[in-house]
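The complex appears here without one of its protein chains, the remainder shown in place.
Order of writing sets the chain letters: A and B. Residues in each chain are counted from 1.
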Amino acid sequence: MRSELGATAVGRLLRSIAVVFGVISIVFFMSRGAGDPVSRLAPIDATQQEIEEAKERYGLNDPMIEQYGRFLWDVVRLEFGQSFRATRPATDVVGERLVATIQLGAAGLFVAFAIGIPLGIVAAVRRGGATDIISRLLALFGQAVPNFWLGLMLILFIALNVDWFPTGSRTSPQSIILPAITLGSFPAAAVMRFTRSAMLDTLQQDYIRTARAKGLSERAVLFKHALRNSMLAVITLLGLQVGNILSGAIIVETVFAWPGLGQLIIQSIVATDYPVVQASVLLTSVWIVFVNLVVDVSYTYIDPRIRTGAI
Amino acid sequence: MTRHWTRLHRSRLSRRSLLRASARAGVGAAGLALVGCGGDDDDDDQPQTVAQAQPQDQPQQQTAQQPQQQQTAQQQTVDQQEQQVEQQAQQVEQQEQQQEQEELDRSTAQQEAAVSEVDMDAEIIVAYGSFPPTLDITTAGGGGGQGASNNLHFAALAAYNSGRVIQPTGGFGDWEFTEDLSSFIWRVKEGVTFHNGEPLNAESVQFYWERILGRAEYNPDFESSLRARAGWMGEISIVDEHTVSIAMDTPFVDAPEQSGGINFGLLPKQYIIDNGDDHFANNPIGCGAYQFMSWIPDQEIRSQRFENFAFDHDAPFQWKRGWAKYITGRYFPEEQARAAALEAGEVDIAYRISPDVASQFEDRDDFKVIALPDVRVMALELPVNQSLDPITGEANPWRDVRVRQAANYAIDAQAIIDNLLTGTEERAYSPFPAGYDPPIGNLPGQYNYDPDKARALLEEAGQVGFAFTITLPTGLWTADRIWMPAVQQMLNDVGFQVEVDYADFGNALSLIRNNEVPNPFVFNQAGVSSGAPLGPAFAYRLVTTVGAPYSHAQETDDFLPEFQEFQTLIEQANAEFDQQTANDLYYQAAVISYENAFQVPLFGLPHLYAVRPEILYNEYYDTSTGFNPIYAQKLKT
Partner (left out) sequence: MSAQSVRTDTPGALISRRRGWMSRLPRGWPLLTLYLAIIGVFVVAGIFADWIAPHDPTDQTLVNRLQGPVWQEDGAYEHILGTDGLGRDTFSRLIKGSQTSLLVIATVIPGSLVLGTAVGLLAGWRRGAFDSFAMRLVEVQLAFPALLFALLIAAMLGPSLRNVIVILIVFLWAPYARLVRAEALSLREREFVVAARTLGASDLRVMTRHLLPNVVNSVVILATLNVSTVIIAEASLSFLGAGAGPETISWGKMVSEGRDLLKIRFWLTGFPGITIMIVALVGNLLGDWLRDFLDPQLRNVQ
């Protein structure tokens, strides 16, 4: 049983690598299509000859397929070359920003799950009660407010009035609070809704009735049976949210001047700094693929029917 | 005395323009030329040490001397009525100016009194919209954000006066050309040390050029975007401990700027050799007014006043001792975030903001707005040298001077300035900003807003409904998405059919460079980070002329005869060592360019900065980086 699970995991890992390969190939060709980096980076009054020299230096005059081959080999060695903009290794540039984004992303996910799951459970259990109505209302608003707008409102109404909250940047520990709330609001609502409906679904199941009929305590019914089965849906959601968090972070970092990966990616796309775009996309996609892998595996673990199936 | 620009002239300008607008409406178009160049009174109690500091006054002064030659028959038919209104406008203006002068005197007195209360231990926090990718001045290149690091940590050899003219003496170095123009000599100031105590001498100067050129032994592979600028340098030899000589194959007019100009920051030789380029890019040492303390890339740069700085607060040129003890730069790429940070009191200065954002800090006790003139002029570049329209394949309508003039008459740049921008911008009549000496930017204003005339010209040329696209590189120039729609609408109002392509700045730049933008595009005409001894020269090195990187004109084109004439003058001027003669040639070229309407000059855009009230800013040096926190003083509160 265990080794079977292990083999499955290896298989999944291989496929995950294929996924990452697909992603970076897309990024390679897309970023090459995005424009000519040298013209942007050269001083405004650089001569044509100077630009040609720079292109030659970066190997941009070689055939695309040759550039692609070189790129893949670089990726294997985790070598993304020098950032065109910062003239430092792209991995360093990305690494510096990654910390900030992981902080923000983790804080955002924390907000999402810390609010979403308990509210979702309570709402489902006390269906129709005041808690249910209030948390559903909150969720409704959470999913309806665009996070860039929420961020602006938090700046306008909170940061500009309460000195303790900075308007942006990453200079003090409390800097992360408003961005994390902004980032977490949308997934929190999604988590809450999903948890609630999954719980309600589960509570309708015959085996829950059976469990109740057997005279199990409500607590045992909830936590042992209902919650465990509802988590299947919630975990699927977690996998999806990890990807969403990065999209959210790009916006939130823009609004709050948070010096993270999202901001870097926007900057690098604008500056056609390929090495940095490639390194950061690879990194984020590896991250997302990894989380999805974990989700997939735990899926199998939670729902034994899938495990017994021939996968 | 040089505090003029710290105040906005908004109220005065808009009242004047209102009066004039009513004159226009009442009288019609005939007398418009006079409106633009109408003789102004003397507002010149202020010594004119800084040419750019008197934006409104110079053009009018210049043109006041010329109206007789310039007035066409049409202009002489100006209604009495219009003249009255104009006089009235001038009276109002005089009164306003008097009041303003009084205010100014008061505020000057206040400021001078305040100097004694400058907080020498203060920390000034600046919110920047762009940050340097590296802290090595030789590689920071086109990465932007020079203001946050280069200006503070590095100093170059040359001294500029506040009019952006490079000075042969008085900086970190004094320069001269040898008699036969075969070499160029820098004599380095003695007794100067870098932040780490290393002395500045001929060797360090030689080293930093050789490093840029890839000739330095420690790392011949070093790459710098400055290499091309130093390409003219032949052998660099040390004459004595403080003198360096650069051999020139052909005499190079721009040698002082292209070796000691603002981009060429002096570097400590031994420090770089010992620690390597990567270390240096993260831990810069220069001999600038502030020394580097720490940085978090794209987040924060902290610097501390350099106490052994070679010059004092009152040095007569741009290198001056800093006031505040610490300067901290923070990175806020979005303007809204910069404004919010200032509003919340987290920073002292919001760097480069748009006119609308500036307006929310104006007229408030707890903030003020500083407007610094820029040396650039926005203009619409027209493709005049292609005989066929590359898009339709038919005869190119832009070859007809009437079409070009119609485009010039169609745009009410002053209304855009007054209503959409801050009101402090200058209406441009040539690619040069007003105020160069001789005032090359002040050609007579014959193309002032006149939609009827524009319509008539367009009809005469048989080009009503002429459809074209304007490419606007967006993202760098102040308020681009605000004024461009107005320009578009004004052109459409007289019978053009204009589409605007709002192109990403970098993309647009590379397309223009590769001559892939056959249609008119907007460019700023002197947008180079160097002044050169011949400031205006740069306008035509970038645009309009044949071979300039951002020009429509190609060697292979079918030149208009007037364009050929223009081109010849520019080429002569570019090679001219005598500044006076060169400027005369540029002026002649500018007149040709203007009369033939090769471009549609719009306006110069100032840089705006919102600051807390305890920040004083009394110096201005006309470099591309604008506001320099070295000169900022924070008062004790």
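Quick note on the criterion: contacts are C-beta pairs under 8 Å (C-beta built on N, C-alpha and C of every residue); 3 or more make two chains touch, one makes a residue touch a chain.
Predicted model, so just to flag it, every value in this text is computed and none were measured.
Touch with the chain omitted from the figure is made, among A:A107, A:I250 or A:V294, by A:I250.
Note on the undisplayed chain: of the listed residues B:N219, B:S237, B:N419 or B:T581, the one touching it is B:N419. Shown as candidates are A:W73, A:F110 or A:F141; the residue that touches the absent chain is A:F141. Contacts to the hidden chain, counted on chain A, fall at residues 15-16, 18-20, 22-23, 26-27, 30-31, 33-35, 127-128, 136, 140-141, 143-149, 152-153, 155-156, 160, 186, 190, 193, 197-198, 200-202, 204-205, 232-233, 236, 239-240, 243-244, 246-247, 250-251, 254, 265-266, 269-270, 272, 277, 281, 284-285, 288-289, 292, 303, 305-306, 309.
Listed by residue number, the positions of chain B touching the unshown chain are 335-336, 339-340, 343, 354, 356-357, 359-360, 415-416, 419-420, 481-482, 485-486, 489, 500, 502-504, 507.
The criterion applied here is as follows: only the chains that are shown with their structure count from here on.
Centroids of chain A and chain B (each the mean of its C-alpha atoms) stand 43 Å apart.
If you check the complex, the residues on chain B that touch chain A are 133-134, 139, 141-143, 223, 225-229, 278, 281, 296-300, 330-334, 336-337, 340-341, 343-346, 475, 504-507, 509-510, 513-514, 527-529, 538, 541-542, 549.
If you check the complex, the residues on chain A that touch chain B are 35-36, 38-51, 57, 83, 85-88, 93, 96-97, 152, 155-156, 159-160, 163, 166-171, 254-257, 259, 263-264, 267, 270-272.
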